[in-house]
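Supplied in structure tokens, the structure appears directly below.
Of the protein chains in this complex, all but one are displayed in their positions.
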Amino acid sequence: MEINGVEIQDTFAEAFGIQVSRLLVTAATKKLAKIAATEATGYGTSVIGCPAEAGIDCYVPPQETPDGRPGYIIMICNMDKKKLDHELLERVGMCILTAATTAVFDAMKNPDEKMTTGKKLKFYGDGYEKMIEIDGRTIHSIPLMAGDFLVEEELGVRSGVAGGNLFIMADTPASGLLAAEAVVNAIESVPGTITPFPGGIVASGSKVGSNKYKFLGASTNEKMCVTLKDDVEGCQIPTNVDGVYEIVIDGVDEDAVKAAMKAGIEAAVKVPGVLKMSAGNFGGNLGAYKLNLHDLF
Amino acid sequence: MEINGVEIQDTFAEAFGIQVSRLLVTAATKKLAKIAATEATGYGTSVIGCPAEAGIDCYVPPQETPDGRPGYIIMICNMDKKKLDHELLERVGMCILTAATTAVFDAMKNPDEKMTTGKKLKFYGDGYEKMIEIDGRTIHSIPLMAGDFLVEEELGVRSGVAGGNLFIMADTPASGLLAAEAVVNAIESVPGTITPFPGGIVASGSKVGSNKYKFLGASTNEKMCVTLKDDVEGCQIPTNVDGVYEIVIDGVDEDAVKAAMKAGIEAAVKVPGVLKMSAGNFGGNLGAYKLNLHDLF
Amino acid sequence: MEINGVEIQDTFAEAFGIQVSRLLVTAATKKLAKIAATEATGYGTSVIGCPAEAGIDCYVPPQETPDGRPGYIIMICNMDKKKLDHELLERVGMCILTAATTAVFDAMKNPDEKMTTGKKLKFYGDGYEKMIEIDGRTIHSIPLMAGDFLVEEELGVRSGVAGGNLFIMADTPASGLLAAEAVVNAIESVPGTITPFPGGIVASGSKVGSNKYKFLGASTNEKMCVTLKDDVEGCQIPTNVDGVYEIVIDGVDEDAVKAAMKAGIEAAVKVPGVLKMSAGNFGGNLGAYKLNLHDLF
Partner (left out) sequence: MEINGVEIQDTFAEAFGIQVSRLLVTAATKKLAKIAATEATGYGTSVIGCPAEAGIDCYVPPQETPDGRPGYIIMICNMDKKKLDHELLERVGMCILTAATTAVFDAMKNPDEKMTTGKKLKFYGDGYEKMIEIDGRTIHSIPLMAGDFLVEEELGVRSGVAGGNLFIMADTPASGLLAAEAVVNAIESVPGTITPFPGGIVASGSKVGSNKYKFLGASTNEKMCVTLKDDVEGCQIPTNVDGVYEIVIDGVDEDAVKAAMKAGIEAAVKVPGVLKMSAGNFGGNLGAYKLNLHDLF
């Protein structure tokens, strides 16, 4: 299969179930909302080593938010509900509550259940907190030094999908990187998805375990390393490819992740030098979701 | 004491010892280095609830870095050396190694000891890693999908100072916020310091424990809340003040934190509406450092 | 009239007819499109002294552009059609054609007429230019050093409205400035409008002519200067107001400008410290449009 002259490999991205929360962070200005959203979603590339997978989903203009102020929707994810509950409490409490002029609203449609983040954070008010209603939502108003922080009582959580992914294969590293940025730009406009790695882009591809160091749970996927093309047997990089980047996608459900993968492929094939689009899987035995690239179109 | 017509309260910031690391993140472009530095220092406002205190210290132009590429120096801090070792491993491994085109170099002068972050991360190369030398430093080159990640074998750590702080008291919330941004801008140019809260600014002031909820370790400092001025006995906010923001500073040593506090005060008093500068302490019994505001000048 | 406790003065913004163009600048990435859009709309606050009034209208995701790449819609305006034709040629030719990976498409709905910007620019190709079709549009492809620049043959122009405006009156300068930023954020989401001043915000208010210097066509409106409140007779600033900022809006038609003014007022009244919203006019004898604030609601 080819799109715009670029080969789309007949393979699938192997994705996993994950617990996903989705919240709206508003502030007095777009810039202030971005600062809080960025702090709250940092150190959140992969649950392999980070306490959560997190990222900014999209911007919401003031005309469309419950409090009429500009905001960013962020997603925070963890395999484990209890850990997700903890992460919500700390990331909202330490990174958004502490930020200037912010408020937090639930933004998850069709949640499986609710985390009581706001209900727990209100105690920080030491008795001076108040319960109010905004747009039909139960909100706790907590007095802080600089003003009142608003947080919705409950934040919705649902079983989503992590590890949706695309491999971009290009003629040079720079072509791959430029295409990766274009892919991230395209996925930004797909609601209910994030690309949790730095700038949305993954420079490293891993394999499960290690051939040489038995104590390791994961190590570099040597068959996909551009600088090892001539040194490794069974290299999976085409001869004419010297730039490989991965995009990892988490979403509120399978459809969202698939829409993001589709948008990503359509963006990548428009960048000169992109030669092939592929995806990563582990043979299909680990993850619950097999997202076939050809089925996206 | 007055500077530029603004009262500088005769008080002190009570600061604490913390273990500090300081590393340089370089990349092909300034923008790519910033992306990695931001991801690695997110979720890092306060060790009360975050796994580390972290932030960007300063930009280093390509002319002054070991590999001749643009970079940002970041600081990652924790009270506990073992936890700091863990945070370095994960924040570098998950947030910088995974980012496009990056490298990591030690940037700590006069370290007390070294963490072997690079020495541990190299195993990710699964035998394909190489040891090289750059600028007299021992560097591990780890092949990744998109190219080779370079990381210095050891990263210096030293006993630094956390919790240096300033309270900005202004006529309105917006004046306080504008001054807070000006303070952060000024501290950016003081080497060896970070302002770890979102955008460098703290909207919430805490007290130890809680009057009403005995299970809480910390709660809002109701005597410093602008919206509780009329409701709380013993309110410590001057009558004409309605905007209060705090800046928290971590540094490699006491001198760096003091230089940052001085630069911060000098910036704040230039913003119209700033009426008083103060600092936060807990009576002087908790922290090892008492940084008196008047002694800064 | 009051909204959210803020007085909306019973007055009108006096606006003027202007010739407006609206074009879409796409590029390989969002960042590259922003760079070109910013360069092309600089030095474009007011035709009083700038060769055009110009600004960014909105971002368009790759899913919605003719070439499937991310883009920004910009507006370039001048009272005079011939001058606008010149500005289009130079701003597109010098600031977008020269920028990396860009293309330019018409984005004006219901134009009165067309400027042949693309038809003129194609000659730069010195015979190597080609005419192609994208999405039913006639496009010229001009070979450059770094690749081919695409530009639509004709760019639509119509009689729009300049000088729509709001005056924000707040308790302090910082409150006014924060509100101004919030207003600009809100207007960003109103299609067909720009706020051409730096960051969308005007710090200076002018009157026609000068009392003291007869050679001047415009001078500071001393009755609206916060630092002259006690020195000028007939000062029009309320006693409790010390922060005044203006937002100037240009739009493709009267409805767009009115929608922007409405969105701006709704955003401003949510910022603490905003006491009154007003607008600027010259008695109603100069501009063709009288946009009454009360009529917006």
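Chains: A, B and C, in written order; residue numbering restarts at 1 for each.
We take it that a residue touches a chain if its C-beta (ideal position, glycine included) is under 8 Å from a C-beta of that chain, and two chains touch if they have at least 3 such contacts.
Here the structure is a predicted model, which means the values were calculated and not measured.
Novice: Using the contact definition given at the top, list the shown chains touched by the missing chain.
Specialist: Counting the whole assembly, the omitted chain is in touch with A, B, C.
Novice: With the full complex in mind, choose from B:Glu39, B:Glu53, B:Glu87 or B:Glu181 the residue touching the hidden chain.
Specialist: Here the residue in touch with the unshown chain is B:Glu181.
Novice: Given the contact definition stated above, which residue among C:Met1, C:Ile132 or C:Leu216 touches the chain not shown here?
Specialist: That would be C:Leu216, which touches the missing chain.
Novice: May I ask which residue of C:Thr38, C:Thr116, C:Thr138 or C:Ser159 touches the chain that does not appear here?
Specialist: C:Thr38
Novice: Quick one: say which of C:Gly17, C:Gly125 or C:Pro191 touches the chain that got left out.
Specialist: C:Gly125
Novice: For the chain that's not shown, point to the residue among C:Gly17, C:Gly147, C:Pro191 or C:Pro238 touching it.
Specialist: Only one listed residue reaches the unshown chain, and that is C:Gly147.
Novice: On chain B, what residues meet the omitted chain?
Specialist: Touching the chain left out of view, chain B contributes residues 28-31, 61-63, 67-70, 147, 178, 181-182, 185-186, 188-189, 263, 266-267, 270-272.
Novice: Using the document's contact rule, name the residues of chain C that touch the chain not shown here.
Specialist: 32, 35-36, 38-46, 48-51, 89-91, 93-102, 123-128, 142-149, 173, 176-177, 180, 197-199, 201-205, 210-213, 216, 218-222, 224-228, 231-232, 243-246
Novice: Tell me where the left-out chain touches chain A, residue by residue.
Specialist: 31, 170-179, 271-273
By our rule, only the chains that are shown with their structure count from here on.
Novice: Same or different for chain B and chain C, where same means more than half of the interface numbers show up on both copies?
Specialist: same
Novice: Which whole number of Å gives the spacing of the CA centres of chain B and chain C?
Specialist: Computed value for the inter-centroid distance: 39 Å.
Novice: For chain A, jot down the residues that touch at least 2 other chains.
Specialist: Expected reply: 147.
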